[in-house]
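Heads up, one of the protein chains got dropped from this complex, but the rest are sitting where they should.
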Amino acid sequence: MTTFIELLLGGLSIGSVYALIALGFVVIFKATEVVNFAHASLLLAGGYVTAVLHDDIGFWPALAVGIAGAAVVGAAIEFLVMRRYRGSDHSVLAIVTIGVDILLTTELTRRMGTDVLALGDPWGNGVVTIGGVTLAETRIAAFLAAGLLITAFLLAFRFTSWGVSMRAAAENPQTAALMGIKLGRVSLAAWAVAGALAAVAALFLTVFPTPGLERATSLAALKAFPAAILGGLDSTTGALAGGLIVGVTESLATGYQSDLSFLGRGIGDLAPYLVMVLVLLLRPAGLFGTKELARV
Amino acid sequence: MSETTTTETAAAPRPATPGGTALAGRLRQPRTYLWAVGSVLLLAFPFYLDRFWLQAGLFAMAAAIGAIGLNLLTGATGQLSMGHAFFLAVGAYGYCVLAGESSTENGHELSGLGLPSWLAAVLAVLLAGAAGGLFSPIASRLRGAYLGIATLALIFIGQHVLFNAGSLTGGFNGRAVPPLSLFGFGFDDTEVLVAGVPFQSSEKLWYAALLALLLSGLFARGVLRGRPGRALNAIRDHRIAAGVMGVPVARYRAGVFVLSSMYAGLAGVLLALVFQRTVPEYFGMVLSLEYLAMIVIGGLGTVAGAVVGAAFVSLLPQLLTHYSDSLPLVSDPGTGGLAPGEASRYLYGAAVVAAVLFLPGGLTRLMKNSGEKK
Amino acid sequence: SEKAKSSDEGTQDKAGVKTGQGVTDKVISLGALTDMTGVYASLGKSVTQAQQLWVKQTNAAGGICDRKVELTVRDHGYDPQKAIAGYTELAPKVLGFAQFIGSPFVAAVEDRIDGQDKALVLPQAWSANLVGSKYIRVIGATYDVETINLIDYLLAEKRIAKGDKIGHVYFEGDYGENALAGSKYAAKEAGLTVVEQKIKPTDNDMTAQVAALKQAGVKAVIVSAGPRQAASLVGVAAATGFKVPVVGNNSAFAPQLLKTQAGPALAADYYVAASTLPIGDPGAGPAKLAKEYGAEYPKDGLDNGVIAGYNAASLFGEALKKACASKDLTREGIDKALLTITDFGSDFGMPHDFSDPAAPSTRESVIMKPDAKTPGGLKVVRPAEAAAAAKSYTLK
Amino acid sequence: MSAVQETAPVTTAPAALAVRDVTVRFAGLTALDGVSFTVEPGSVHAVIGPNGAGKSTTFNVLSGVYRATSGSVHLGTTELTGLAPHKIAQLGVARTFQNLALPPHATVTDSLLLGRHRLTRAGFVASGLRLPSAAREARRHRERVREIAEFIGLERELDRPAGALPYGQQKLVELGRALCMEPQVLLLDEPVAGMTADERRRTAAVVAGVRDSLGISIVLVEHDMGVVMRLADAVTVLDFGRRISGGTPAEVQNDPAVVQAYLGAQE
Partner (left out) sequence: MATLEIRALSVGYGPVRSLRDVSLDVPAGAITAVLGGNGAGKTTLLRAISRTLGFHRGTGTGTVRFDGRPLDGLRPAQVVAAGVVQVPEGRQVFARMTVADNLRAGALGARGGRKASAGALTRVHELFPVLAQRAHQRAGLLSGGEQQMLAMGRALMARPRLLLLDEPSLGLAPLMAQRIAETVQEINASGTSVLLVEQNAAIALRLASTAYVLEVGEVTLEGPADELAASDEVRRRYLGVVDETAAEDADRAAGSVRGLSRWSA
């Protein structure tokens, strides 16, 4: 039973990191209806800046610069690439972000070389043990950060005009412009925010229990895809729910892989995708996503 | 590539012109000659190029077939798919299992049906189609990003099966690919002298691949310009209206998914024949993304776009690596500069971005503009 | 056409040395298919630079057989298509391959190597599946043998005993599954039970695996994965008070990790096996190489890839010299020469015997322990030794 | 009509479209509440009513986009209720959309050809292999499309992308696309909205021409009372999802309930 609880808590804690990454997808999707495949490289960028600086200026300032840096990179992607696209096909833009991702990842991995970079976080490998269940401090921090950020965004989307302008701009840029919405600024802000979120996610993705930031870190962003979709691509609540579901699924499937060995070993990676497919069969727009309009 | 535009005017709504004048008209176009020269070159390459270049060309042709399929799905119907690599794998492994003999290799008991290889190739394509059909509950229900990421699940499922179903797939080490043979003619590495040139598998396969590409290109073009193509575009542009116009939307979505899977299956068979061994690592997400990049770079929704994009994406790294010594900026690996691998990734990334921003419609549009009006 | 003139096998030069593909009067061409931009970039870089160093040194010393040695490197970034293309490109031009990273790709061209090309290939991979070919020669103990030696070390140190359970966390694929074969054999011999945990290279967080192994009550853990997974595993185990020794194959360590927060845990109770001495070893061979490599590539860190790469290149050189002595620099000549090499590489810790293509070149492993103070991050805790089970083990 | 050519009779005899007790509910809203009316074969039947009365909802039920909560729709003896939109289209029910539903980048020809979908057969295989049957079919139907384009006055715009046409012409393309389905029943949702008086007249004449030369039933939703009066043989008036009146245009126009709910005091 403790194992189950430990796996469950472990899953929830890594799930909150996925939720943070998924939130980045959601913000951009809400503002532009584009699935941002370059999120992985934003993650690398944020982590890289933090990792390079923490020795000289200390962790918290480095993290702040990292967040700002990733925000700038995100904004730059918007300004240099996304804004220049004149068509209206969101799938095409999604593919463009793949191109951007390749460019950025190549550059960043070239810079990082083969190093494994520590981020110099204050939690180290500290753990907290409650009733025989051990949890890494970093993960508790991640859980809190994810909860906090997601609540903040939920409120911001609901109660400020930012959320409204984002959705309006995403849905119909021309009319949004006619409403006086500054299209450029809205999507610039969304990309910058997504970058900042990526930097935060990168932090929790690379601190203990994982060894540090390195070129393969961006692959972890892949795990947030099922999270984002599962919850609904345009829902902040969905990002949280999806992240947690993916984390728990993965953790349980790994922890009980001996009992599941008839499915072949190592289904930890696969399980979240299977859950995602099941959910989509029942709810094509995810758990909390906006359903497609069906009126003419 | 030439074969795809030879019938440029065939489907046009013009009143029937007597064959003679149409031919004369075509003879006056410079493009006709360009295509003719291109075709001759393509046919002559095996006599001049060495195995490396032929192999590169074969990879490109296989990719082109796969990309045509994806373009039917993503370009024409607006259904984003990131699971294309899965269907390539089904084709490749399907062929191996169907054509291979049962044997023991690297400690794996491999099962195989030992069918004639041509039949196995056909069945492998159908198998890929069937796999696409199995996915149709999802393919017909989801759209856009949701479908894109749902299909990503196929990649992970595929990888899992490839690694774990050892008796079919050979596990991590993959399976040897039985060479194709047709009417007793083997497309294997035994040397055949043709006009003094030793023909090995690459040379022989070249013609098979060229033919396969030509046929699949023409087929897709027919589909796109005909009734199904219009229905697919309608689904992309306005799903509800398409239904009201009498298009069975779910059926077409599932249908084009199956068709696109079959193209991927054919590409997979061809790739397997070129590789001579299937390896699970190959059929990962990166491959799927490459196919998406191909159709965007080449141009969405057209056959020529897929072919041009495929050639670009699969030949670029080979060119850069091969000529890394003579290119400025690019340096040999290990000497500290920009490695060719990195350089080609930069270029490839930039090409995707640039194609979308500056060439809406892709590289083919560029060619069309410089040539005659479509 | 140019292609029509058939390739001329077996010409002889003035000195009466038979030459073939990849050898001219002035140059011996070798190929290296490496990964410098993909998942094995860190290995690929060290190996390649070490081999380039070897080439430089060899040429400075007058070359081999009055010829300069030339190394053509192709980086495939762990992409099968590029790897195969690289092989196809270089195969007709080079005498053999001093390096080929990625055992799936080696397996993919195995038929061509054995069937038509017959060029010597020295893969940088230690899977038992690669053993058995006359032309593909693994340098060192294969993963299964290495794993047996690791378990032997744990038994010898009394960290585990008959009846215990041991955990094995391994990569999906060639490497992990070959190592698993070894641990299963060793477990059978020693009366242990193996608890399996299969992972993928994208898994970086071993929390769930540790929880599962803890639950199973294992007394030691073997890691046949990448350095990151090893670091995470060791770190999580230490932090959660799961105090068992962890041992890993040679690929499960990278010195960079000592700088991360997993560093202390790694230095505490983690052991790695390899078929060479660590680069930071005070012994003459590693020390000399470390110095020369450091001088050539001052910016790059030292790791065991350096020795592995250098060792492979030297082996190729050794074979070339022997082939030259028997006046046969053709591919066939090299292969024959290699079969006569039975005591290679003692400088780096243990002798290798290449006379039997069906056996690994050694069944010994050096057991090492991470140590932040040593360059390369590893120091020897048990010199080369072959466990009894490793000797009795039959490959495949 | 002088220009009508007598050809072989349509395969299916014109049939009445009977709407019986149709109710449509959405969460917390009854858009249609037990609505019944019958469209006589070959007539023009107008459905009018204030905004949000349920006219387009009626069309959505008739064309299968919405499923009625209760009630039934029959075309002749065939029940349409619950059929998928494409099945209903197969039976010869065509419609236009109040908010345009034209692909903006496709040419007018392509949009019109889409209307031929139900009448053509070429599938993936036939089109892919360019079987002669497919080619023959394509040629025949392209000719017909041109004929229809001429009939509605769009022959000069055939090669333009629909998105570049002014609003009024886009409405005509919609009408053309529906005509291309060779329907038995034609549902027109505000066909003259966004046109000048002149253009309205011409479009009305086109609709009248369709009825006269093809003899099909037309259901017309329109707020332009002039056009309704001119074209309609019968009128059904909806308000808040209920049928509040019906009859000939003249009757309806003078029904106080209709005046109060819909027309307002006439100027």
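Just so it is clear, A, B, C and D label the chains in written order, and each chain counts residues from 1 on its own.
Keep this in mind: a residue touches a chain if its C-beta (ideal position, glycine included) is under 8 Å from a C-beta of that chain, and two chains touch if they have at least 3 such contacts.
Note that the coordinates shown come from a computational prediction; the quantities given were computed from them, not determined experimentally.
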Shown chains that the omitted chain touches within the full complex: A, D
Among D:56, D:81, D:109 or D:217, the residue in touch with the chain that has been omitted: D:56
Per the touch definition above, residue among A:140, A:156 or A:177 touching the missing chain: A:177
Selected residue (touches chain absent from view) among D:21, D:147 or D:251: D:147
Omitted-chain contact residue, chosen from D:25, D:74, D:87 or D:202: D:202
Sites on subunit A contacted by the missing partner chain, in the whole complex: 86, 161, 164-165, 167-168, 171-183, 290, 293, 295
Where the missing chain touches subunit D, by residue: 1-5, 7-8, 10-11, 26, 29, 49-57, 98-100, 119, 144, 147-148, 150-151, 164-169, 179, 182, 189-190, 193-202, 204-206, 208-210, 212-214, 223, 225-226, 230, 261-264, 267
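In this text, only the chains that are shown with their structure count from here on.
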Length of the line joining the C-alpha centres of subunit A and subunit B, rounded to whole Å: 32
Distance between chain centroids, defined by C-alpha means - subunit A, subunit C (Å): 37
Centre-of-Cα separation between subunit D and subunit A, whole angstrom: 48
Where subunit C touches two or more other chains, by residue: 37, 45, 172
For subunit D, residues that touch 2 or more chains besides their own: 65, 97, 101
Interface residues, subunit A side, partner subunit B - complex: 29, 35, 37, 81, 84-87, 89-96, 98-103, 106-107, 110, 222, 225-226, 228-229, 233, 264-267, 269-270, 273-274, 276-277, 280-281, 284-286, 289, 292, 294, 296
Of subunit B, residues touching subunit D in the complex: 10-11, 13, 218-220, 222-223, 225-231, 233-234, 236-238, 240-249, 255, 259
Complex interface listing, subunit C residues touching subunit A: 37, 39, 41-42, 45, 172, 195-209, 211-212, 214-216, 227-228, 231-232, 235-236, 238-241, 254, 256-257, 259-262, 265
